[in-house]
Structures are given as structure tokens and as C-alpha cells.
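Missing here is one protein chain; the remaining ones are kept as they sit in the complex.
Take a look at chain A:
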Amino acid sequence: MGWLSAFFSWLGEFFGSPENWSGPGGIPMRLLEHLEFSALALVLAALIAVPLGLVIGHTGRGEVIVVVSANLARALPTLGLLVMFVLLLGAASIWPVIIPLVLLSVPPILVNTYEGIKGVDPELRDAAYGMGLRGGQVLLRVLVPVALPLILLGCRLSAIQVVATTTVAAYTGLGGLGRYVIDGFATKDYASVVGGSVLIVLFALVVQILFTLAQRVTVSPGVSQRLKVR
């Protein structure tokens, strides 16, 4: 069990050293950076993909956009995209990193939002129109609440992907938790590598938990069927 004790001693070393808890290279700062990049990319992606998915799913027009975006998501290499944008735009601002992150997180949100809206029972859509709801009301008052679990699933998938990719973004000189891993490897500081990895895993877990909670709060029990049947 030598590797296990080594693991824990590295962990102790990383989390135990006071200089890791303050200053620009400290854990709180790196965590904040990671959060900032991920959240910014995710919010921008959602602002683009959710309305687009809603409109395409509701009107059935522009479905080719969804298909193309889904295929691009599979084809594009993350790291390649990052490096390309940094080379194109320089590393002076955060945008060369944020733009590829946004591009990567649009497809899962777009595809799931579209599928969610498209997949609503036609009878239900029919009933909504039959009651006298107008097109926009049908979308916002009926289709969105019913499709919400899928829309949130898309956001969660993107969030996990963004958190992971932000780590890789440290290659380009950006901050965030990836710094510990990449710099650690470069200087053979394995305590830093292990500690950074653990932080990233924990961060991803917290993101998952947050989305689960958000789902609990926003999705109607009538849709999630969380309640017991009578």
C-alpha cells in the first residue's frame, strides 16, 4: 500500500502548507478563477442555446442547426480548439479561452432543449392550443415546464464538460485549478498534482449536486413524478 500512503502524504503536504491558502496562487484564488471561467462560459452558452433550442423545437424550423451543432461537438478536439484560439487572439485576455469553452458547451444544451420541447406529447400541445393558449403561452407555460428536466440535463452535461475543459485551459497560461496539475507536472511537484486533481474532482461533484438541487426546486413534482401515486 505504498502508493496509498504516498497519496495521502502528498495530500497532506498540499493542503497543509500555508502558502497554498493565500496569494494569487492560493487555493481560494484558483478556485474562484475556475468558477469564474466555467460559470461565464456556461452562462453565455445557455443564453445562446436555450432560446435557440426552444424556438427550433417549438416551430420545427432550423432543425439543421441542431444536427450540425451535435455533429460538430463530436468532431471538434477540445484542446486543438483552445490552442487555435489562443494562437489567433493571443493570450492577453480570457476570451481566447472563453470562446472555445462556450462553443463546446452550446451543443449539449441546444440538443437537449430542442429534444425536450420536440418530445412533448402532441396531445398535450393540442390540448394547450385547444384551451385557447397562444403560441408563446403554449411554449412558456406548458412545453418549457414539461421539458425542463431535459433542458437542465443539457446544462448539467455542459457544466461538467466546461469544468473539465477549464482544467485543460491552464495549458494556455490561464489560471484555475488546472494550474496545480500542469505546473506540478512541469516541476515534478507531485503534491501539487494530486492536490489539484482532488480539488477538481470535488469541484465537479459540487457542480453535479448543485444541478440536482436546482432540478428539485424548479421541476414540478407532477413532471418528475417524485410524489407517491395516491
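Quick note on the criterion: a residue touches a chain if its C-beta (ideal position, glycine included) is under 8 Å from a C-beta of that chain, and two chains touch if they have at least 3 such contacts; residues count from 1.
Please note the rule applied: contacts and distances are computed from a predicted model.
Participant: Given the options "(2Fe-2S)-binding protein", "Carbon monoxide dehydrogenase small chain", "ABC-type quaternary amine transporter" or "histidine kinase", say which is the protein name UniProt records for the missing chain.
Facilitator: The record names the chain that does not appear here as "ABC-type quaternary amine transporter".
Participant: With the missing chain put back, one of A:24, A:77 or A:221 would touch it. Which one?
Facilitator: With A:24, A:77 or A:221 as choices, the missing chain is touched by A:221.
Participant: Just the residue numbers, please: which parts of chain A touch the chain that's not shown?
Facilitator: 123-124, 126-134, 137, 142, 145-146, 220-223, 225, 227-230
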